[in-house]
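The other protein chains are all here in position, but one chain of the complex has been omitted.
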Amino acid sequence: MAKALLYYPGCSVKRNSPWYEKSALAVLEALGYRVKELDKWYCCGATISLAADDVIRHLGAIRSLIQAEKEGEALGTNEMLTVCPMCYNVLARVNNLLKRDREKLETAARYLRDENLEKYSLSTRVIHVVQVLHREREKLGELVKRRLDGVRVAAYYGCTLVRPKDVAVDNPESPRVMEEILRSVGIETVEYPFKTLCCGAYHSVYRKNIAVANSGLILTDAAARGADIMVTVCPLCHYNLELAYRSMARKPGIRVMYLTDLLAYVMGLDDALSPETRSFLDKLREARRELVATPGGGNS
Amino acid sequence: MMGLVYEGYPPEMREKIRVVEETREERLGQQIPKLSLEEREKLVRKWHPDYREDTKRPVRIGPNKGQVIYREVADLLESWPAVKPGDVDLDNIDYDVDILIIGGGGAAASAALWAVYSGVSPENILIATKLRFGDANTVKAQGGIQAADRPNDSPVRHYLDTIGGGHFANKPELVRALVMDAPFIIRWLEDLGVMFDKTGEGEMIEYTGGGASRRRLHAAKDYTGLEIMRVIRDEVWNKGVNVLEFSPAVELLTDPDTGAVSGAVLWNMEVKAYYVVRAKVTILATGGFGRLHLAGFPTTNHYGATADGIVMAYRVGANLRDLDSAQFHPTGVAWPEAIRGELITEKCRSLGAQLVNANGERFINELEPRDVVASAIIRECAEGRGIITPTGACGVWLDLPMIDRVRGEGTIRRNLPAMYRQFIRHGIDITREPVLTYPTLHYQNGGIEIDPWTHVLRPDGTPIPGLLAAGEVTGGVHGKNRLMGNSLLDITVFGRRAGITAAKLVKEMSGKPRISLKHVERYMEELKRLGVPENRRAPVLLPDYRGERVLLRKLDLIDLAPI
Partner (left out) sequence: MSSKESPETGPRPVSGKEEGGKTIRIYVMGRAYEVPEGLTILKALEYAGFRLTRGVGCRGGFCGACAVMYRMPGEYKLRTALACQTLARDGMHLVFIPYAPMKKPRYDIEKLRPDAGSVIAIFPEVTRCLACNACTKACPQGLQVMDAIQAIIRGDIAAAANLAFDCIGCGLCSIRCPAEIRHVYVFQLVRRLYGKYMLPKAKHVEERIKEIEAGKYDEEMEKLMKLSLEELKRLYMSRDIEKA
């Protein structure tokens, strides 16, 4: 039987990052997953204060968790897949909060009784796409159709995947999951100190310069260390990094894309790539191949 | 929905439904022959309100003196003004505008937008309406709007259908404007963002309407009027046109010498204060008269449909036409009380629903013309074969479950979803239970005579300067009978034309018009000569549904505005 995942897309992916969704889902499908978007899902509430812990602010998240539990029965899974780290963060934290604090759970249940939604047995497991990719990294390696020898990639994590600790997908100080995924498909990674520095998050809306400053620093440093590409798994980080790139007078020689874009490319899932990403990678690959193909160079 | 759930029929009515169920098999396939022309004539003449002698009388005053019209309308025309000329200070003008639009339905909103498109500044347009902007018959139209835009159709065919449907009494040049502008209006509404029913390629899904020889009803689910109204209203607000709600016009103003219309007196229903509006052009778009309950009938109309426009226009000399006919829809809701008078679409009968009296008998071929079916239902009730409801209304059964019985389970849910929803809300499941029905007053066929560019005409055919009219308040477009879907078209076509004409007139006019209530004073002389009782006043603005007991005890000690 195919492995199944209940997919929670999130607003920002639906609204702004259709190609991210495409490449992520394509890669998962190639790995043998059946990914089903939830019939109903609600904004996780990311834009609303995460700090407050009154139940009403978490209702969107709770509803989605309950929906996943309901639909999960038929699908034979309890894993709710997120691709946006912000959604992942909120949903996982709310789930943990309900697990820790039974009273909150009951308050929510009393409120939702009107809608016959009071029964939530806390079985839903919120999971981020990097976690799935990481546990499947061996299989990923087997699915490689194109090599990107000579291309160097910096992984950028940002905040919400690795903070706070109880929902972190990896060691908050020096995460490695993305690098391990990249290496499993034969891609060389670059180490640099800013991979968990905040990209500026929602500052991009009102105080552009903060976002531009942080993201600019991240890009320049990685580029200086020889990275051709910076991968992220977060639509907001992606937006800020691009924004910074656009507003920089001296452009660093580095391109921002989603981790899953790169994976889709090496796996030959071309339909899942935007034409620009694809042609960029084609060109880069050509250029590097010429380099490594010079006498004494690579072997492909 | 957090409302209570209804229980459906009360036990005493459930008891009466038994006979419908018991006779259903018997009635299956039973043929009721259509009446001969003479039989029809006899039935209609005896029972239809349009033909009954006691429903009408000649009006004894004004430009159409001697013309026979519905009693309720004649009474209004023979009424004293609601506001006495001496009580209004005309030297203090409250609003001084280019265009005053009276009414807040589809005709009014269309006029406002086209005046703006034609170059009049939105601040110089004032819409004055009785209730909220959009509380109007327009939002109640479900079926659709006609326009001959499919390849097998043509405006010429639309013309013929409309004239024939109107018993050839329509004013030809108005019909021509109606049908020729129609596709243009559809495109305009489409551009504004009306969500018409369409196929994936954008082709309009068009339906048949009674009397139309082609499928040309454009719909937005069964909320066509609501959808059109809310979109054009939104656009009127976007443009910044001034709107005064709860401020009906109670009298027009005229130039004391020329009789040209130059504004109106408004009355704020909430604080009961009047306002004087001076306007270069005034557009009447006040809709119909359903709430006059002609001949005692319930109505499908909104709360403010009280013929105010006709009353005001008549006093400045307008010609009225075709007010001897009204459209009664044969199948209005008689029960539940909550939706009494509302429509039960004709489609039910075309699908095979049968009309059944209290004895379980059919009494008319259901597919006879509207006036014939209505007459037969009225006869059954008058002769004691109707069913009396707990609230004292009378009706006959419309055996809807017959549809599924004949055409197969699921037909009702598939073809009559809105009807199903309307009744299930009240606990009545029309796939299993019949509904009680009685004719209902639906549409004002006639009204103020206009020319194709909406100038209001006197009986001699000359225009009254400064006054335009559009929509249900006018007569001539539909003759003696309106086709389904031609009224939403009427209000947008002639609303648009009124806006364009008004803009043109404004441009031609230099200086401010003069205002007076001289025409009212003259009219009052006539009323006095006729000896009309002083307490009969019009326009009436709203029907009065208060309980008798309260009215008997009513004392106006101090003047309070209701909230």
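Note that the chains are named A and B in the order they appear, and that numbering of residues resets to 1 at the start of each chain.
Here, a contact is a pair of C-beta atoms (placed from the backbone, for glycine too) under 8 Å apart; a residue touches a chain by one contact, two chains touch by 3 or more.
Remember, predicted model here, so these are calculated numbers, not experimental data.
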Listed residues B:E203, B:E409, B:E508 or B:E525, member touching the removed chain: B:E203
Touch with the omitted chain, as defined above, among B:P58, B:G193, B:G384 or B:P533: B:G193
Residue among B:K56, B:K280 or B:H302 touching the omitted chain: B:H302
Identified contact with the non-displayed chain, of B:E41, B:E270 or B:D429: B:E270
Residues of subunit B in contact with the chain not shown: 1-4, 6, 10, 131-132, 134-137, 139-140, 147-152, 154-157, 159-161, 163-164, 168, 172-173, 176, 180, 183-184, 186-187, 190-196, 198, 200-204, 207-208, 213-215, 220-221, 223, 225-227, 230-231, 234-235, 237-238, 240, 246, 269-270, 300, 302-303, 336-339, 342, 350, 390-391, 425, 542, 544-547, 549-551, 554, 562-563
Positions on subunit A contacted by the hidden chain, ascending: 9-11, 14-16, 40-43, 45, 47-48, 56-57, 59-60, 63, 111, 114-115
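We take it that only the chains that are shown with their structure count from here on.
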Distance between the centres, which are taken as Cα means, of subunit B and subunit A, whole angstrom: 59
